[in-house]
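Note that one protein chain is taken out, while the other chains of the complex remain in position.
Moving on, here comes subunit A:
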Amino acid sequence: MEKRVTFSRWSIGILFAVPQLILIFTFFYWPAGQAVYWSLTLQQPWGGGNIWVGLDNFRSILSNADYWNSITASLTFAGISTGLAMVIALVLATLTDRQLAGSRLYRVVLIWPYGIAAPALAMAFRFILAPEAGFMAVVNQVWPGFWDPGLDGTDAMASIIVAFSWKYVGYNFIFFLAALQAIPRSLIEAAAMDGSGVIRRFWDIQFPLITPTIFFLLVINITESFQDSFGIVDIMTSGGPANATNLMVYKIYSDGFRGLDYSGAAAQSIILMLLIIVLTIFQFRFIERRVHYR
């Protein structure tokens, strides 16, 4: 879509775009280029510039068991937390959309978690899931040693998944509810007239019509699970125990800033960048298709 009426002074038009262009050049494109450069070079330990090493950095991280462990952890985290957050949100949104008494209240309250900063909710869950105080301690009293995220990798992973899912249930809920409410009531009423029950109507009418939203949320949840998880991991587990929750972004951060291994961190950044590019392209291809729908 184009404007029919436009202004003719090009110079003014370009000036309007300049501030954003300067910002994205300085803080997006330059650092991204720098990351590519660092990933292909190695900083000399005694200074004196970088030497070209080609793909050596990539080879060394890809042959590193710690890195593969981090990828597995990230994928586990992304898969389970996305699944949980989306299924719970879809159930709640569908039921809220039935508009029984009290649904207004749910519409307001179920959104709250998304407003909370990841580190703050991580702190809350760190207490709630603490093995010695909090609420899991009750379980530990019955079965001693059942739950200890400080020692057991699976427990730690479960903790960060719960914290992340809690936040993203709110987010997914907003989108599912909006999508469900966009479905014309007449469709559902017609189906009801034909004798289909609530559950039948969900699977045959509502679910197919909101598949675009489902795909969209799937991509967003996975990308966010790479990005928004940093605060949760840093507060709840610091990547431990024994690297069980050392997700990709956390590893980039700790290798880059604690280990000062810029080249290794840069190579990991590039791999993560590729992953996010693939996901974004996937998302936009599919959004294009959704436009065709209408």
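General observations
One rule holds for everything that comes next: a residue touches a chain if its C-beta (ideal position, glycine included) is under 8 Å from a C-beta of that chain, and two chains touch if they have at least 3 such contacts; residues count from 1.
Methods note: contacts and distances are computed from a predicted model.
When the listed names "Two-component response regulator", "sn-glycerol-3-phosphate transport system permease protein UgpE", "Chemotaxis protein CheA" or "cytochrome-c oxidase" are checked against UniProt, the chain not shown comes out as "sn-glycerol-3-phosphate transport system permease protein UgpE". In the complete complex, the residue from A:Ile116, A:Ile183 or A:Ile214 that touches the missing chain is A:Ile116. Contact between subunit A and the unshown chain involves residues 1, 3-7, 9-10, 12-17, 19-21, 23-32, 34-35, 38, 88, 91-92, 95-96, 98, 100, 102-103, 105-106, 108-121, 123-128, 130, 132-135, 137-138, 141, 150, 166, 169-171, 174-175, 178, 188-189, 192, 197-199, 216, 220, 223, 226-227, 230-231, 234-235, 249, 252-253, 256-257, 262, 265-266, 269-270, 272-273, 276-277, 280, 287.
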